[in-house]
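For this depiction, one protein chain was excluded, whereas all remaining protein chains were kept in their positions.
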Amino acid sequence: MRRWLPSPLLSASLLVMWLLLNQSMAPGHWLLGAVLGIVAPLLARPLQPHGHARIHRPLALFRLLWFSAIEIVRSCFNVSQIILLRRSADVNSQFIRVPLDLRSPHGLALLSCLINSTPGTVWVEIIPDSHELLLHVFDLHDEAWWVDTIKTRYEQPIIEVFEGPGTDATGERT
Amino acid sequence: MSALESLPWWAAIVTAFLLVLGGLITVLGTLGLARLQSFYQRIHGPAITITLGAGCILLASMLYFTVTQARLVIHELLISVFVLMTAPVVAMLIMRAGVYRDMRASRDEHDGDDVNSP
Partner (left out) sequence: MTPAMLLSAAVFFALACVVLAMLLCTLRLMIGPAAQDRVLALDTLWMCVMLLALLLGIRHGSQIYFEAALIIALLGFVSTIALAKFLMRGEVIE
C-alpha cells in the first residue's frame, strides 16, 4: 500500500483533476484517472526532496483555510480602500521580521502561500541564520500586532497540522 | 441561444452581481499597479485582482454554465486552484527579484551596506 500509493491524497486529487478536465463520469475516464493518480506520484517521487506531506489533523487544516479565506476578503477591502482613497506617500509600507518556529518544509510552503494570497502582505524570504521571516506589509500601523497574528493565527495551526501534537515530522516521512 | 432565454431571474441577478463586482475589483487592482509610487507598494495591487477579482468571475462562470446547461459544471475550480497555488509563488519570486536588484544596485553605487538588506 505504502509502496504503490505513497500519498493517497495526491492520487485522489489527480483523479478528480482528470475527471474535471474531461467533464465526464464514464468508467473509462475513472480508469485513466486512476492510472494517472497511481503512476504520476511514483514517477515524480525522485523529484521531491522532502517526501510527501503527512497531514495529521485535517480538521485543523480546514479551519485554517476557512480563516484565511475570510482574512483574504477582509484585507482585499482594506487594500482597495487604501488604493482608492489615500495618497501613496501617506501609506506606511515597511519590511518587518517575524521569528518562526516552524521547520517543516511543507508547512513553510503552506504558510508562504497563505501569506502571499492575502493582499497587503508579501513574503520576501527566510533569513537563513536566525530563521526569521522577512515580510513586506502594505500599510503597517502596529508591528507587534502583525507578528502576533502570524504566529498565533497562522503558524500555530500549521505546526499542529503538519507536525502533530508532540511528535516531530522527520520520523513520519517516507 | 434557447438556453439563455430560459435563464431564471435569480441566476441572472446573482451572476450579473458577481460579474460587476469582479470587473470593478479587477480594475481596482490594476489601478493600484498604475497609481502607487514605489515598486514595493505596487506589488500589493494585483493581489486583489488575482484573488477576489478572478474568484468572482470564476464563480459567475460556474453558476452561469451550471444553470444554462442544467448540469453541474465546476471545471472552473481547476483554474481557481491553479491560480491560488501559483500566484503566491509568482509574487514571492518577483518580490525577491526586486529586493536583490535593489541590493545589487545600491552595492554598486556605494560599496557600503544598504537600507533594504536583511
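Here the chain labels run A and B in written order, and each chain numbers its own residues starting at 1.
Following the convention adopted for this analysis, contacts are C-beta pairs under 8 Å (C-beta built on N, C-alpha and C of every residue); 3 or more make two chains touch, one makes a residue touch a chain.
All values reported here derive from a predicted model rather than from experimental measurement.
**Student:** If I'm reading the header right, one chain is hidden. Which shown chains does it touch across the whole complex?
**Tutor:** So, spelled out: the chain left out of view touches B.
**Student:** Touching the hidden chain in the full complex, which residues of chain B are there? Just list them.
**Tutor:** Interface with the chain not displayed, on the chain B side: 1, 3-5, 7-9, 11-13, 15-17, 19-20, 22-24, 26-27, 29-31, 33-34, 39, 42-43, 46, 49-50, 53-54, 57-58, 60-61, 64-65, 68, 73, 75-76, 78-79, 82-83, 86, 89-90, 93-94, 96-98, 100-101.
Keep in mind that, in the parts below, only the chains that are shown with their structure count from here on.
**Student:** Go ahead and note the Å separation of the Cα centroids belonging to chain A and chain B.
**Tutor:** Each chain reduced to its C-alpha mean, chain A and chain B end up 18 Å apart.
**Student:** Would you pull the chain A residues touching chain B in the complex into a rising list?
**Tutor:** Those residues of chain A that touch chain B are 17, 20-21, 23, 72-73, 76, 79-80, 83-84, 88-89, 91, 93, 95, 97, 112-120, 122-125, 127, 134, 136, 138.
**Student:** Under the touch definition given earlier, write down the residues of chain B that touch chain A in their complex.
**Tutor:** Per the stated touch rule, the residues are 25, 28-29, 31-32, 35-38, 40-41, 43-45, 47-48, 51-52, 73-75, 77-78, 84-85, 87-89, 91-92, 95-96, 99, 116, 118.
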